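What you see is the complex with one protein chain gone and the rest in place.
Here is chain A:
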Amino acid sequence: MTLLDELGYMLTDPLMQRALVAALLVGLTAPIVGTYLVQRKLSLLGDGIGHVALTGVALGWLVGAGMGLVPQDALAIPGAVIAAVIGSVAIELVRERGQTSGDVALALLFYGGIAGGVLLIGIAGGSQANLMTYLFGSISTVTLADLVLTTVLAVIVLAVGLGLRAALFTVSQDEEFAIASGLPVRFLNIAIAVVAALTVTVAMRVVGLLLVSALMIVPVAVAQLVTRSFSRTMAVAAVVGVTVCVVGLSITYWYNWSPGATIVVLAILTYGLVAAIRPLVVRRRTPHDPHPDIPDDVQVAGTPRPHGTAATASAAGEDDPCSA
């Protein structure tokens, strides 16, 4: 059997088709949102939101069980979306109040989210094993309804993340300047937080809540190694994200590996590879004097004086200017 045949089987498998579309959407959206998070030095925001989303999953489960829905986790993803959005807006409002307490607030959300999720899933009659599929992803169980929801969320993320790119860049790059420009800074900040929350829930099924943040951050880290502009960083990060997601998922078609872990390890290997070969590839720029027009008037004892100051010079180091 040839490689092409194998690829053909993979691409005609409906389960794999759904999984590949989900992986493609995640690979595209996560790094785009991640670029803003890295720029704002909020790299761990995705993690915080992921933890809160776990409580949302359990809450959805609890409500679903209470209503007698089948399957019991029918409301898990909507629950995660709602909890993640509320959590991200809460984090943003805390951050806005003052930088100092934001760190602690984030920590409270981390631990509260995990503990709340484990507690609620028990009350709902589920087990911690049920939570595992959300913590580490379960792309093989993506249903058509899941895929539709994922697509809708991804379209919202792309519309905001790309459509408001200039404004989101401005507010992430220099928030005070954005205020002094009369931009709706709070609206833009909350837009980034909500989009990050939606991305977390989109990526939840593919890589799991614990590894969501990696897909938002690692492709951006790779892109930063080779780019000098914000727009190029975002574009390269998206290409890296799509590539590792699709390739990583495809590998798990033949090997019984965890898709989420495979994708993240692939992303980190990419980072290592690019970091290693970058010095060999990047053209070494000749160091240039940023101010060639400024005469160099700093004199160091024992060295010849620069041109243009020779008229005032006697032997350097002998005449003390202070004793004159």
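Some points to look at:
Assume a contact is a pair of C-beta atoms (placed from the backbone, for glycine too) under 8 Å apart; a residue touches a chain by one contact, two chains touch by 3 or more; residues count from 1.
Everything that follows uses one rule, which is that contacts and distances are computed from a predicted model.
The UniProt record for the undisplayed chain lists the protein name "Zinc transport system ATP-binding protein", from the options "Aerotolerance regulator N-terminal domain-containing protein", "Zinc transport system ATP-binding protein", "Stage III sporulation protein AD" or "Cytochrome c oxidase subunit 3". From the options A:Pro14, A:Gly68 or A:Gly182, the residue with contact to the chain not on display is A:Gly182.
Within chain A, the residues in touch with the undisplayed chain are 35, 38-41, 43, 163-164, 166-167, 169-170, 172-174, 176-184, 188, 220, 224, 227-231, 233, 290-291, 293-294.
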